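First up is the structure itself, then whatever we jot down about it.
Omission of a single protein chain aside, the complex is shown with its protein chains in their original locations.
Letters A and B name the chains as they come in the text, with residue numbers starting at 1 for each one.
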Amino acid sequence: MDAFLASVVSIGFHGLAYGMILYAISVGLSVTMGLMGFVNLAHGVFAMAGGYLMITVMDRLGLPWLPALVVACVVVALGSMVLERVLYARLYKAGELEQVLFTIGLIFVAVAVARLAYGTLPLAAPLPEYMKGQTEVFGRSFPTYRVVVIAVSAVLTAILWFGVERTRWGAMVRAAVDNRAMAQSVGINTGVLFTLTFALGSGLAAFGGALGADLIAMTPTYPFEQLVYFLVVVSIGGLGTLRGPFLGALFIGIGDTACKYWVPEFGAFFIFVATMVLLLWRPQGLLGRAQ
Amino acid sequence: MTGTTAAAIGYAGAARLRWIELAPWVLAAAIYFFAPTYLPLGSYVLIMILFALSLDLILGYGGIVTLGHSAYFGFGAYVAGVFAIRLTGDPLLGLAVAAIAAGLLGLATGAVILRTHGLALLMLTLAITSILLEVANKWTTVTGGTDGLHSVPIQPILGMFRFDMFGKTAFLYCLIVVAACWWLVRTIVHSPFGVALAGTRENDVRMHAIGAPVYRRRLAAYTISTSLAGTAGALLTQTTQFAGLSVLGVELSGEILVMLVLGGVRRIYGAFVGPGVYIVAKDYLAKQTPEYWYLGIGILLILIVMFARGGILGLLDRAFAQLKRARA
Partner (left out) sequence: MRVEKRAVLTVVAALCAAMTVASPASAQTVRIGLINTYSGPMASNGDQIEKAINLFMKLDQCKLPPGVKLEILKRDDTGINPETAKRLAQELIVRDKVQMITGVVWTPNALSIAPLVTEAKVPFVIMNAGTAMITERSPYIARTSFTLWQSSYPMGTWAAKRFKTAYVAVADFGPGHDAQEAFTRAFTAAGGKVVGAVRMPPPTSDFAPFLQRVKDAKPDALFVFVPAGKSATALIKGFGELGLAQAGIKLIGPGDIVTDEELPNMGDVPIGVLTMFHYSAAGERPANKSFVAAYQKEYGPNAWPNFISVGAWDGMQAICDVVRAQGGKVDPEKTMLLLRGWKNPNSPRGPIEIDPRTRDIVQNEYVRETKRVGGIMKNVELETIPMVKDPWKEFTQK
């Protein structure tokens, strides 16, 4: 019994760390897909960019971990704004197919650039000394790095929820998600709103990618490999919501970890079977709006 | 059906066969006689054309966006392989069995998922092909796991035509099968069923309002489409005597989607042009500078979406229209 409890705690902990990273990356996708109705399969590109940039900044400029993380997020957010204005905005009125094709093309380009710039081997994320080693939490020792991941993501999530629920900007985003035409008619500049929201979503993805670079390795084909997980989190959570993907990410993170621990042979089935069951039961996602 | 209404729903051609529609087949014959060392590649292109055709039926004409079509392609491929290994290597029988099996799978899965739409439907299709991939991966005794099914014993067609190393028999076999399926798809699209299907894509609220059985139509189209996809998969197994995990999974679904949209959706011949261009380009670029393949195809895709909606054929259409106007 004791051993069982211990394993439950382990699973909960590791699953939480993985889930929080998934959330940090996917929440931006949920908002952009819900807000702009844009199928952005290339979302993982921003996460990858965040991770690679952070590592480069640490290597070349010698910045410590936290400033490098911040710099990476800001740069990716700014870069995404340019991308949004120049390319994405042209396709808002286009069909779903065009958006899918465009974002796949974007992934291809990003993967090629990453390979040329960083080579094919996965890049190690140099962790600061205080994050290596173990920490005592509730009498058990856990990798410090993962404790940091959980803590930082939790703080970020809190800020995000507060920001969207309590601020004017958050209200505008929610209004535009609910009914874009009405929001425009009351004078909300949806164009600017879209760009800023897109930047926020991409910056968050970069944050998740950089923070989680030790959990989900940085390789040039990152956007392809991880795409499925981001989509699963968003679809079972519910588009356009903040809390939906949170539930989705936790569900996937903990569930996947539990399977790896107890039934490793069938771990890969879990995510997809769970997705099917959940979506057939609630196609709009756990917290999505019924259509 | 008046000509204008037909055009409004997006037909690419009339029911009568136009001479230009024979172009792909003439080209295929030319390759057989004048470029015999390219036959294995040619067979692969033909198989992908059939796969793309099957996708066009539900995507272009039925409006069902799916990232899971490889499930049926792969299922057909493995059924053909297992059938040849365990029962008999007769290719025609194997082809029929695979087509029926894939159709049944399509019917069963379609019945469940076609009640949803949008992102939920997309994710469900994705889940199906991923689950099938895992099954193939784990069920090593039947599917061979990561190693795949090797040396699948395919007998000569009708006892006479052996599958040779040069790929001649394979090419002709694929050519005939794909031609037959093309004729089938063409007939469906121009039939009353095809019109109704297009109706479900354009405006299914109205279709419901006039009492048309939308769900049943989509399911029927889905079943036919999956059966065709399974046929394509079986062709791949039979002509290469091999079936492996790459016939399943999201990557292949994504690739065939890209190939189809590249050529042009909803025009039958987009399914010919797209795979042809994509596979030949990939073959060429991968030989020259393998590392830059992704860059090239990525930029090409973005350019096509930005400036050439409707794919290559759409581009050609506009070019011809401009030429006509210039002449007039």
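A few comments on the model shown:
Convention: a residue touches a chain if its C-beta (ideal position, glycine included) is under 8 Å from a C-beta of that chain, and two chains touch if they have at least 3 such contacts.
This is a predicted model, so every value here is computed, not measured.
Taking the complete complex into account, B:Thr146 is the one of B:Thr146, B:Thr187 or B:Gln322 that touches the chain left out. Considering the complete assembly, chain B touches the hidden chain via residues 37-38, 40-41, 44, 145-148, 150-151, 165-167, 236, 240-242, 244-247, 286-287, 290-291, 293-294.
Although one chain is not displayed, chain A still touches it through residues 3, 6-7, 10-11, 14, 18, 115, 119-124, 132-134, 141, 143, 145-146, 214-217, 219-221, 224-225, 257-258, 260-261, 264-265, 267-268.
What we mean here is this: only the chains that are shown with their structure count from here on.
Taking each chain's centre as the mean of its C-alpha atoms, chain A lies 33 Å from chain B.
Listing the residues of chain B that touch chain A in their complex gives 59, 65, 112-113, 116, 118-124, 126-128, 130-131, 134, 137-138, 250-251, 254, 257-258, 261, 265, 291-295, 297-302, 304-306, 309.
By the touch rule above, chain A contacts chain B in their complex via residues 33, 87, 90-91, 94, 96-98, 100-102, 104-113, 115-116, 224, 228, 231-232, 234-236, 239, 265-266, 268-269, 271-273, 275-276, 279-280, 283-285, 291.
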